[in-house]
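This is the structure, below, for whatever I ask next.
All protein chains of the complex are present and in place, except for one that has been dropped.
Read from first to last, the chains carry the letters A, B and C; within each, the first residue is number 1.
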Amino acid sequence: MSRIGVFVCHCGENIGSTVDCQEVAARCKQMPGVVHSEDYKYMCSDPGQSMIKQAIEEQGLDGVVVAACSPRMHEPTFRRAVSEAGLNPYLCEMANLREHCSWVHEETDSTTDKATDLVHLQVEKVKRNKPLQPIQVPITKTALVIGGGVAGIQAALDIADSDRKVILLERSPSLGGHMAQLSETFPTLDCSQCILTPKMVEAARHPNITLMTYSELEHLEGFIGNFKATIRKRARKIDEKLCTGCGLCLQKCPTRKISDGFNEGLGMRRAIYVPFPQAVPNTPVIDIQNCSHFRKKKCDRCVKACPTDAIRFEQQDEWITVDVGAIVLATGFKIMRSDQFPEYGYGAYPDIIDGLQFERLASASGPTQGVIKRPSDGKEPETIVFLACAGSRDAAKGVKYCSKICCMYTAKHAMLYKHKAPHGKAYVFYMDIRAAGKNYDEFVRRAIEEDGVKYIRGRVSRIYEEDGKLIVKGADTLLGGRPVEIKADMVVLATAVQPNDGQIDLARKIHVGCDEYGFFAEAHPKLRPVETNTAGIYLAGACQSPRDIPETVAQAGGAAAKVVALFSRDRLTREPLVAEVNRRPSPIYSDCVGCFLCETACPYQAIGQETVTDRDGKLYKTMAKINPGLCQGCGTCVATCRTKAIDLHGYSNEQIYAEIMSL
Amino acid sequence: MEALRTKAKELLAQGEVQVVIGYEAGTAGVRRPCFVRTAESAIRLVWDTNCIGNLAGYLTRPEIKRFGKPAIVANNAVLRSLLQLVAERQLQQDAVLALAVAQDGVVTELPTAQAVEDYLAISPGGLSAADREKMEHLAQLSREERWTFWQRELERCIKCYACRSSCPMCYCGHCTMDCNRPQWVSVPSHALGNLEYHTVRAMHLAGRCVQCGECGRACPVGIPIHLLTCYAEESVHRQFGQQAGTRAKLDYALGAFRPDDKESFIR
Amino acid sequence: MATTLKISAASLAALFAVLGDAGRRILGPAEVDGRIELKAVRTLAEVAGDQIQPVLSAKETAFPRVERLLSYRMAPGKVELQDYDPEVQPTVLFGLRPCEAAGFNSLDAVFNWDTRDKFFNARREQLTVVGLSCTQADDACFCTSVGGGPGSTKGSDILLTPLPEGGYLAEILTERGEALKDLAPALFQPANGEDKEAMLAKVEPSFEHQGLAAKLPGLFTSDIWAEQSLRCIGCGACAFVCPTCVCFDIQEEADTKQGQRLRCWDSCGLRQFTLHASGHNPRSAQSERWRQRIYHKFGYFAERFGGPMCVGCGKCSRACPVDMNLKEHLTQVYEV
Partner (left out) sequence: MAKPFEPKITAFVCNWCTYAGADLTGTSRIKYQPNIRIIRLPCTGRIDFMLLQKAFARGADGIIVSGCHPNDCHYSSGNYHARRRWMVFNDLMEFMGVDGRRVTFSWVSAAEGTKWAALVNEVTDAVRQLGPYTEYQRLIGAGVA
């Protein structure tokens, strides 16, 4: 017979005012197996915890139910207390009398009845609890950072500087990400490349960092401390070891008119190319969709031009498997494209551009060498209209959130334009100016007050072309909605920041959650902002939600700190609430029949197989085996298993059954 | 029938298989399972339209496995069971030689699961027209009438487990019904125990039932229990597309999902 | 004490009304949705005529498939037990075949062997068996091989045998039968040397049960059990329909505070029947379970009670999903 102790907490008035705690404690004494039951004002307080410990020692309790607040609140507290009294911590359960009872019901008999039932449920459960030992797993002290933008670079450098190995993965041919495309950065207007490229170079040269560009994560299995990542290294068609980055091949390539992605379609590149002059690594890539060698089976000019014979048309993609202990997701963002806006012509007008295109126009290394020119005719615009919140905070566009960076970069864009063309006119349509950040509001004020950018509060309802001008029709809501019409030469849309392409697929591959928009979900919005719900996978930068550079860098450092903290230990301790395939004496060995229907139901690939052989080594039985390191304890396999050979520690069949039977 | 006997004789004589699982003449015209282990006794085998039982259940029984490699006289139900058993790793791909017998008595040797799959692709079996009619009739009744119908039927159940024992997919050594810690399903054949038993059985066969109807035929008290498992299987097929016993590779609908699975009842 | 009388069809029909008025429940073979079941009837017309026998046996009337033995309630430091006394209505089992009627003799023997089973006897004492001799038999029948016959009086309180000229010969065999007759003595007439055998079915003996019993000790290690049981799928249908099988399982249905103890049918054919908690199973193969079934019925039981625990009704053979024909199997054993 069990010896269960029940401890009913009043939580001050929180429980006590609607539940008759004394009565609940008295009724619990009548429950079979309960040998001790008492109530107290604050069970979580020191004296409260001492009561529990004392009862365990004096009464020889073999199970404890604390009827108090939500177990999500104080379960660790009471489990610790119980273990300090020498009882296995997993022999303690909590009945949620506060959040699920006293706070949601009035003071009536039925509330006290319900409280009693809730305790009874846990009493029956705890009788069937088993002492559990934490699971220890080793840690592979190498991190995988996915994404080679500023977030990934920073995270990789911070981890590498702590003397841990890092694999930095980038899907494009070069590190740099969106930051490499930017002209100047707010609020200091320092040149983006000037501050980023040294970091890129440092990352590439760092002895602890293995750089893998033009590569993507294909498959991930494993668990915190013990991931196995399969990486697809795409063929550049260049022998990276031989290539010196001299660039002769680039000049000889006859296919020149390919829209240049780095320049956001505003420039051209060749079929063999380096995305931008400061690319890291500085090794070209052959774009086989456009290369004549692959399209027409002729042309080998690059081969002839190459002084080191580094061109490898036959080169194939490689799949590389690496063991890593932690993963930082820094996959960045994309922006909504201007063709998403019917009211602005669905992208039909070439002079309606998005923010990243403007960055390229303003960049000294851009297609116009930093001179702002209209894409349509190359003329320098005399009037530019900037539209903030293009798509953001717009439920109809599926983007209910604020993209956060647009207010600042729009001010920056207007300011840059005014610096380049002091006589030009710059208008900004905005909904609200959100410039919360160090020196941010000052920056916007400067644009307005010093540089004469005209801010109009209101939305633009329509843009159309007339006589070579873009007619921007809007309203000034500060002037009572007075219609405003501006004849502009160019319009810049500060389009919404969105999760990167393929992010949801990646999330699924690595088993992390996404929010409703597809941004990676953090484990807790406030208290665990750089962790995901999958242990060992951390977040940095705009893949989680829109962020500016300082925030991104700070978060990357935070994620790196988490990785380094994880790697500071040799072994990892995990909660033992995992599933297990039962064992029986021979000749049965287990109730598992080896149908492996559970295998695909497991979200973590934690189910493998085990063979049982007889004394002569002959195969007797093949059955499922759950890797306790991989298992996260969801219990989907338990519900799938027909023979009930699988059970889940902490939520076992016997425990749940007993709970139901107590009702 | 002669073709079958000749084939069996040949296979046994050449030692290609050690046992042929087939049908023989039983009491009063009944066709019952038999296990032919010598070429001489191949004469026992019969094949006619009365050979409707699903013999595949014997493939996983230790008593039969002991003989060595089996050939099995196969109607469509046997073939589908065979594929599902391979998918569920209860049989190796080429562990069984299936002897598919057509209406005209022509015997086709199907040595691998792949061959069975190809053969079934041409002539898939499925729910019989009579069963489909019964099922549709039930579906048209009101919810209360269906409840009454099933309660009246299940009342007769004596829990002899003939349904379970006859089912080729009920190969589990330790059935849920035998779990007593905890006792998920009431053992006695009282009203609750019977309802629980048959619900669990149907759920456990959802996505796995090859719709052979063997359980219904086996029931000594004539409960059309196969309608339950067949319905669960139909439900899976209708909602998710998978069909048990059509592929040798496991494709268990309830061990998979699509993020956009459509339902209309979750609030 | 046996007296032989006669009763006309009309009088028999009238007897039903008398029994009903006397508060007797009458159970008889009747048609339900095309099946023959033993069910409550009020008139002779409801009783199915042209049929061999129902699938399930009448043992359920004394040994139900699930019956409560006791219930209990737990409180801190104590358990309150409550005994259970079955309440049974006086019942007439009308139209049981002689084989099924004979089955009650087996049940009586087991349930009163070393201890008087309260539950069985409470129900059994309320039963009056009115047997009805067989005018037809099928390939499963073998009563004559196990000491019975289509007109055997074993186990019946009254045995009715149809007569060619109509009506029935009524053998009043026991006090219970006498008491039933005395409810309406005027409905019966004295017999007049009618030929009981005239309409009886012909069931040729296939083997001889004492001879079979004598053979068994030497056949324990024979291959015949494995050979015969190859197609056996190990369900419990045979035992559950059998009028003499008495094995049961005790189940406890309980929650945290109260529970009841139930007795349910069980079968030696089921693998779990002998499965130990350790995982060891002394009868792990189906052949061993099949052998046990035969040995129990024709060996051990016969040693203890002087005759086989089988009435040759053939219910098991008819219920078997894979045609395990008992007559055929026993004949094989006998002929070894």
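Definition applied: contacts are C-beta pairs under 8 Å (C-beta built on N, C-alpha and C of every residue); 3 or more make two chains touch, one makes a residue touch a chain.
All values reported here derive from a predicted model rather than from experimental measurement.
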item	value
Displayed chains contacting the withheld chain	A, B, C
Which residue of B:L59, B:L195, B:V210 or B:A244 touches the chain not shown here	B:L195
Options A:Q22, A:S70 or A:Q315, residue touching the unrepresented chain	A:S70
Residue touching the undisplayed chain, where the options are A:P198, A:P307, A:P483 or A:G513	A:G513
Residue among B:F35, B:Y58 or B:W150 that touches the chain left out of view	B:W150
Sites on subunit B contacted by the missing partner chain, in the whole complex	138-139, 143-151, 155, 176, 184-186, 188-196, 199-200, 202-203, 206-207, 228, 231-232, 235-236, 239-240, 253-259, 261, 263, 265-267
Hidden partner chain, residues of subunit C it touches	64-68, 86, 255, 262
Hidden partner interface residues of subunit A, rising order	70-73, 96, 98-101, 103-106, 108, 110-111, 113-114, 117-118, 121, 508, 511-514, 516, 521, 533-534, 577, 601, 603-604, 632-636, 638-640, 648, 650-651, 656-657, 659-661, 663
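Here is the rule we use: only the chains that are shown with their structure count from here on.
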item	value
Overall pattern in which the protein chains touch one another (line/ring/star/complete/other)	complete
Identity of the chain that, by mean CA position, is farthest from subunit C	A
Centre-to-centre distance between subunit C and subunit B (centres being mean Cα positions), rounded to whole Å	32
Whole-Å gap between the CA centroids of subunit A and subunit B	47
Interface hub residues of subunit A, defined as touching at least two other chains	588, 658
Multi-chain contact residues (two or more partners), subunit C	none
Subunit A residues within the subunit C interface of the complex	29-32, 34, 120, 124, 584-588, 658, 661-662
Subunit A-facing residues of subunit C, complex	74-76, 255-257, 278-280, 284
Residue ranges of subunit A in contact with subunit B within the complex	588, 591, 593-601, 622, 640, 642-645, 653-654, 657-658
